[in-house]
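All protein chains but one are shown in place.
So, chain A:
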């Protein structure tokens, strides 16, 4: 990227060391050390582990394991449980990201244009799910969606017999997804709100004078102008839903019959079984997918802006 930038601007390059390099490194050191120790080394060693058949019994002699090449990757991609986890994760992304964005955008629009008096109160309320503790929230949801839980009690009062939400193969996923959406729409709303407030009023006024109605202004002025925000939100949400773990772990632990097991949860389960090689390989496949999706979205982001 550095090269591309320089090539574009054609900035002259100095051969001399810029002054203060030493001090710059000094300031960089705390981050660099933490990054190397807690990010770079673990990622590299986990890549190395993913190429071995390391299991829990090897913990005492981690260097005594056998090199197995891409065997873990091959066996993962032929494991129906892992393929199911990939598909589940895709459902999380394909459904979760757009729904969260639409809700977030709609709320931001309402807060930006309609509500003026209690804007900060509503903003705080809608953002609350983002900052609440997911463990306690999930416990409450678990009770609420229990067969004899609050949701079914309400349904019973309306005359419907409620299903066993979290125990049903087809219904568990929507509930888990709903929790993910509920937890994230606040972030989307806040970012969209910031984006909307940066749309210049004069452009909108000019469009209004030219006879554009509210829908036309939204479609032709606002939405194109906040495109950078939209793409940023989509990247953030995609990364979140690709790595989704807390929601299925806490609500269903991946069940029933693996219908809510995400890739991250699959990795965690394999780690628990002591299959460190397989588990590292699974996390690397996830890393590659996350990197690819983010790269794609950033490319879009750059070309649009």
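The criterion applied here is as follows: a contact is a pair of C-beta atoms (placed from the backbone, for glycine too) under 8 Å apart; a residue touches a chain by one contact, two chains touch by 3 or more; residues count from 1.
As a convention for this text, contacts and distances are computed from a predicted model.
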Quiz prompt | Protein name, per the UniProt record, of whichever chain is missing from view ("Sugar ABC transporter substrate-binding protein", "hydrogenase (acceptor)", "Iron complex transport system permease protein" or "FtsW/RodA/SpoVE family cell cycle protein") | solution = "Sugar ABC transporter substrate-binding protein"
Practice problem: Just name the one of A:147, A:197 or A:220 that touches the chain not displayed here. | Solution: A:147
Practice problem: Return the single residue from A:132, A:164 or A:294 that touches the missing chain. | Solution: A:164
Quiz item: In the full complex, which residues of chain A touch the absent chain?
Solution: 2-3, 6, 13, 40, 44-45, 47-49, 51-52, 55-67, 75, 146-147, 164, 166-167, 169, 255-258, 269, 272-275
